[in-house]
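Input: one structure, supplied below.
Removed: one protein chain of the complex. Kept in place: all other protein chains.
To keep things simple, chains are lettered A and B as they appear, and every chain counts its residues starting from 1.
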Amino acid sequence: MVDRPEGNRPDAERAGGRTDGETTASPPEPALADRLERLGASLEARRSEDGVEKSRVRSTGFAQAVKVASEFVAGVVVGAGIGWGIDRQLGTSPWALILFLLLGFAAGVLNVLRAEGKVAEAGARLREAERRRSSSPDGSGGDIA
Amino acid sequence: MAADKVDPIHQFQITKILPIQVGNLDVSFTNSSLFMAATVIVATAFLVFASSNRSLVPNRWQLVAEMSYSFVANTLRDAAGKAGMQFFPLVFSLFMFVLVANLIGMFPYFFTVTSHIIVTFCLAMLVIGTVVVFGIWKHGFHFFGLFVPKGVPGALVPLVTVIEIISFLSRPISLSVRLFANMLAGHITLKVFAGFVVMLSAAGVTGVVGAILPLAMAVALTALEFLVAFLQAYVFTVLTCMYLNDAIHPGH
Partner (left out) sequence: MDPQAAKYLGAGIATLGMAGAGIGLGTIFGNYLAGALRNPAAADGQFGRLIFGFAVTEALGIFSLLVALILLFA
């Protein structure tokens, strides 16, 4: 995957470390620079998608199993821990533990869905999710499907 | 059975090399500390040596150093955009530390630092701490908008927010458990198969013939472990970049 703009980018990054060979190129015109910028941005977007796809394919089966299992178990463990802590502080035993274990379970399922790329990441892709959900009539089922 | 001879857990034991006691704290210099220091020294020495004679046409060492540089730089830029490059020193240090620690652990009789959950957990907490501190410093209260998803019906917002917070808090755990479990399981499997070779070859001629199969498995597993060592360092880096992305652009 050594296409031309990508080959150029690390060079530009490394220019600080190099002393020769970079200064000879004449500065491009503003319009051209703008277009190059846009090309770079679109290439970057495309490449990041490729990168995500590849990283999913490339990992070994065991690594993937550990990933999904750890995501799920981490959610449950953190939920139970929070519930236990609240119980200890407020003396509401065992209700906070019950509530937060179930919430932690939900968080674990959410983590698994995120690890599998079926639900948008929190934050960055929320807007896109909003657009998609507002177009469909039922909003609540969007998380699972 | 021969528990004292072939104990797959023994390799993870922490031994004190230089006992130091500060008050009630035990801050002894252990074999874990030794190999962490070795990891830092090896990674630093490698990068300093590789970049010592900068030439336009790189030699092999410089090529490897430049490859690791541009690899991490591309990963970070893909995940967190140009603004993410300010975290490059942190991400590159983490990548080199985890990678070199994993690779050092592949030498026989060497200690694998990343097979202890406290080490990986501290690395993960470093990442999450950076995310939280930077997010709050840069975006203030707005950072907590990360936990409030958009497009959810009003009545469900508190519930989903709590779930999102738990999901966020579970990140350092899953991040550390993943690295730790992979390294631990890999080294135990390796040791068990190597133990089969020792046990079988002690049982006469038929045993030696029978030991060929586990020996082949051990060789194949060693190759797989090198792959896993690199892959887990890469996964750790990618996830670090993704979490940093949340701190830089918390959604809206």
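Basically, a contact is a pair of C-beta atoms (placed from the backbone, for glycine too) under 8 Å apart; a residue touches a chain by one contact, two chains touch by 3 or more.
Bear in mind the structure is a predicted one, so any value in this text is a computation, not a measurement.
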Legend entry - Touch partners, limited to displayed chains, of the chain removed from view: A
Inset, instruction - Could you please point out the chain A residues that touch the chain left off the display? - result: 72, 76, 80, 84, 87, 93-94, 97-98, 101-102, 105, 109, 112-113, 116, 118, 144-145
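Here is the rule we go by: only the chains that are shown with their structure count from here on.
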Inset, instruction - Using mean C-alpha positions as chain centres, tell me how far chain A is from chain B in Å, no decimals. - result: 18
Legend entry - Touching residues (chain side chain B, partner chain A) in the complex: 51, 54, 56, 66, 69-70, 73-75, 77-79, 146-147, 149-153, 156, 159, 162-164, 166-171, 173-174, 177-178, 181-182, 185, 224, 227-228, 231-232, 234-235, 238, 242, 245-246, 249-252
Inset, instruction - Report the residues of chain A in contact with chain B in the complex, numbered from low to high. - result: 6, 9-10, 13-14, 17-21, 44, 47-48, 51, 55, 58-60, 62-63, 66-67, 70-71, 73-75, 77-79, 82, 100, 103-104, 106-108, 110-111, 114, 121-124, 126-127, 129-130, 133-134, 139-140, 142
